[in-house]
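Every protein chain of the complex appears in place save one, which is left out.
This part shows subunit A:
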């Protein structure tokens, strides 16, 4: 398998631009799930700028790896990554969430090149990923299917149907990433519905499981490599512990909330803080 390897600095630069794209989109609407976008930017940088195989100019290319955004409210993060990957033109940033935009607030497959499923109704991505995994094997493709979901989605029973099924079918072409930022709509995910010990659960369900600091980009890159190259016929799980607002210290320090409030004047401050971190 061809593996492009980029330096830490190069990946960090991609992650920076993904964060920046997300903040610029957030500024357009004065809102958005930027806390999540900032926490998942490192994962998306590794996925779209190193690990995944696709053709930016031909988003429907049949041989591509599939990325399924189960948590549709992370669309702002995925758009930011799709822009960085060259699949969506940067100029479309300013249409984010507007009428007739290809970048609606919640990710939908029919709106956006590179958006492979309609999320929003949480807990569906893994089931769809199982179907892709079966389909890819059935037609003899060696492409991978990735799916990103959030710790809150672990509350959904269908996620566990997917977990059991992926192992049953030995889907070694399926790589799932669960974003553990410990925030969901009504509070900390671990308090809403206790989901730990997650690594042990995933392993018991038959997954090759790695738990990493999802904001340590080298760890993320190594986890993606290990997931793709693991020899056992098992689906692969990356549990990524992340920090909401990562990269913008004053947002990271803000009271933890599923939907981080950013005041009008703070968008510029956030961009400046991001830049400061980049140059540090």
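Heads up, the rule we're going with is that contacts are C-beta pairs under 8 Å (C-beta built on N, C-alpha and C of every residue); 3 or more make two chains touch, one makes a residue touch a chain; residues count from 1.
To be clear about the criterion, contacts and distances are computed from a predicted model.
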- Which listed name, "Maltose ABC transporter permease", "Cytochrome c-type biogenesis protein CcmF", "Pyruvate dehydrogenase E1 component beta subunit" or "Transketolase, C-terminal section", is the one UniProt assigns to the chain that has been left out? "Transketolase, C-terminal section"
- Message: With the missing chain put back, one of A:28, A:103 or A:129 would touch it. Which one?
- Response: A:129
- Query: Which one, A:13, A:161 or A:216, makes contact with the chain that was left out?
  - Reply: A:161
- Against the hidden chain, subunit A presents residues 62, 66, 68, 108-110, 116-118, 120-121, 124, 126-136, 138-139, 141, 145, 157-158, 161-162, 164-165, 168
